[in-house]
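Just one protein chain is left out here, and the rest sit where they should.
Moving on, here comes subunit A:
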């Protein structure tokens, strides 16, 4: 017993010595690497090859990309400028120049009061569809993606195949029978016709699946189960916080899809009181081309501006989240 103890102590001392030697070697290796790197940087600077971590910026490339950025941004500028014009100025002055009067505030007021303030109604409808439809879609995608990533349940492969297949089914193949079915159930012309189809987001499910696979360690789930937590509790208290960046990304994409949806409300809703903004704006635009209709392009433009502002702000504010969320989605090899 004591002999074994001694030998253990000796070997422990030996181990410590070995450890010290290893640490010393490691420090020396680090120093060597640093020297090499410094030499490499000097060589690279002389040879003119840019270091990947600190590249030399290229003016030519910046200018080329700036051309493309102008292409991407100028419609926003056009919208902003023309939202400040009266109808008369819109048809008579240069598109990218300001009009004779600055009518932005008047336009905004008119947008919200025209036709007894129906624009406000459309805005509230859109918010309702986004909160319930896109919110629900996000929740279903989180749960479904989590299940696909963390459980090996019967039928998992079939779910995968069906979803892949469904992505390539054209919207119209669904829209006509969806409309006929919803009509039979008496759901057309109600908010449900807009909300229920919005609840499914195959792209969101895919994103959450990939994200859950990476962000939630299986060991953590096992630990929670050993401690006696139910599957639901594990999901809400352990997995949800880890999934946050993926959730923000999925939510943003489902919100955009619902906010911008044109086809679904076009077929499902006939009552203008249930219109979302997109259909309402299109109706206002068409007023100019109907016989005897008053052209209200200034209101269409100002209304468009009001429609896109919330989404643009959301994307700008949440940049950090959706970019890291998407990057994680792309990691999968």
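Following the convention adopted for this analysis, a residue touches a chain if its C-beta (ideal position, glycine included) is under 8 Å from a C-beta of that chain, and two chains touch if they have at least 3 such contacts; residues count from 1.
FYI, contacts and distances are computed from a predicted model.
Its UniProt record calls the unshown chain "ABC transporter permease", which is the correct pick from "4Fe-4S ferredoxin", "Ribonuclease inhibitor", "ABC transporter permease" or "Extracellular solute-binding protein". Residue-wise, the contact with the chain that is not shown comes from A:196, picked out of A:103, A:118, A:132 or A:196. Touch with the hidden chain on the side of subunit A covers residues 40, 44, 49-53, 55-59, 61-62, 64-66, 68-69, 71-73, 75-76, 78-79, 82, 90-92, 94-96, 139-141, 143-144, 146-148, 150-156, 159-160, 162-181, 196-197, 199-200, 205-206, 231-232, 235, 256, 259-260, 262-263, 267, 277-279, 281-282, 285-286, 289, 297, 300-301, 304, 307-308, 311-312, 314-316, 319, 323, 326-327, 329-333.
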